[in-house]
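Complex shown without one protein chain; remaining protein chains in place.
The block that comes next holds chain A.
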Amino acid sequence: MKPIDKDLVQQQLNQRSNRPQYIHVETTNGAYASHKNESFFSAGAFLRNVELQYTIGKITGSGPYRVGLKLDGGWVYAEGLTDWTVDEEDRLLLAGHDHDGKLAVALQLSATPFRN
């Protein structure tokens, strides 16, 4: 992956709007966060291969970035995004890596399902 180029990511979001996409969303502190620091409140969420369609997709901020998708009847957003790529299967992968390079958040879109 490479550091996010806001314009290129925006182009990708535009291209994928109004057509069915599978989404992967993930936030995590890692399963060991509360083990290493007992006062740490660990939280996260994970979604994979939920099919949706959005009318507006926007990337905002000046890095780390935020991405929001407006659906017909709802919303998806993620913050803390730092890196991106479009892989050889034409999937848009966005991720946020923390100061140690560990993945903290991901938002990915694909026209075909992600491998389970």
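Definition applied: a contact is a pair of C-beta atoms (placed from the backbone, for glycine too) under 8 Å apart; a residue touches a chain by one contact, two chains touch by 3 or more; residues count from 1.
By definition in this document, contacts and distances are computed from a predicted model.
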Chain not present in the shown complex, as UniProt names it (candidates "Putative hemin transport system permease protein HrtB", "Bacillithiol biosynthesis deacetylase BshB2", "Fe-S cluster assembly ATPase SufC" or "(2Fe-2S)-binding protein"): "Bacillithiol biosynthesis deacetylase BshB2"
Interface residues of chain A (partner: the chain not displayed): 1, 24, 26, 28, 30-32, 35, 38, 46, 83, 85, 87, 91, 93, 95, 97, 101-104, 106, 108, 114-116
